[in-house]
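Notes follow once the structure below has been shown.
For this view, one protein chain was removed and the others were kept in their places.
Coming up: subunit A.
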Amino acid sequence: MSQSDILKGLAAILEEVAGVDPADVTADKTFIDDLDVDSLSMVEVVVAAEEKFDVKIPDEDVKSLKTVGDAVSYIQRAGVAA
């Protein structure tokens, strides 16, 4: 899956879970400070992303996903590995 498809998919999840405007979801944005996604919403985003992209994102890796770009890269790598 391309990075832009993953970004689009993440934007849809962020809109549904945390009410984030999809136009604000760009690779450089941080989830917590820029998009105002709190820790529990982040968990919801991760669970939804696992389902949508058919990847596994273990708890210990979630902490390293600071920006949207981090998540896009992680999902792309995990998708290839699967």
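The definition used in the following text is that a residue touches a chain if its C-beta (ideal position, glycine included) is under 8 Å from a C-beta of that chain, and two chains touch if they have at least 3 such contacts; residues count from 1.
In this section, contacts and distances are computed from a predicted model.
Asks: According to UniProt, what is the chain that's been left out of this complex called? Choose from "Beta-ketoacyl-[acyl-carrier-protein] synthase III", "RNA polymerase subunit sigma-70", "Sarcosine oxidase subunit delta" or "Branched-chain amino acid ABC transporter permease".
Replies: "Beta-ketoacyl-[acyl-carrier-protein] synthase III"
Asks: Which subunit A residues touch the hidden chain?
Replies: The missing chain touches subunit A at positions 38-40, 42-44, 46-47, 59, 62.
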